[in-house]
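Just one protein chain is left out here, and the rest sit where they should.
Here is chain A:
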């Protein structure tokens, strides 16, 4: 069993397809490391308490609130942040459906919706509502966001046909 006197550890994180060496403390949240050490400020700090979803990223294919995860657990996992999504259908759908106003919650919502359409191509209304409840928007109604999700799900289905 190794113990060290320094709280810092050098680890490699797999973020947006790149391996990034970074010095972390076990008590750092993934959100802090992404924003402060890696300069990926698209994941937003909101409540820092797991309630608002502004900090949502994708870890090993699943939506994850990065304020609820210790960065020390991240080595070996594939992390995608909003900066790693480049012109995905869900991003286009958010623009097309006007699914945001001030935009503060948007990266978190998009990361959650990205996981939703990737993992649950057959999501029904109940599951869509349940998943969208993980994020809070203070500006818009949620209808436009729901429309964006549904438009991607249905165009993916049409592509399959």
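Here is the rule we go by: a contact is a pair of C-beta atoms (placed from the backbone, for glycine too) under 8 Å apart; a residue touches a chain by one contact, two chains touch by 3 or more; residues count from 1.
By our rule, contacts and distances are computed from a predicted model.
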Identity of the absent chain, which is to be given by its UniProt protein name, from "Cytochrome b561 bacterial/Ni-hydrogenase domain-containing protein", "Xanthine dehydrogenase", "Branched-chain amino acid ABC transporter permease" or "Putative iron-sulfur protein": "Xanthine dehydrogenase"
Option touching the unshown chain, where A:82, A:131 or A:153 are the choices: A:131
Option touching the unshown chain, where A:23, A:62 or A:139 are the choices: A:62
Positions on chain A where the hidden chain makes contact: 1, 3-4, 7, 9, 25-29, 32, 48-50, 53, 56, 62-65, 67-70, 72-73, 112, 129-131, 133-135
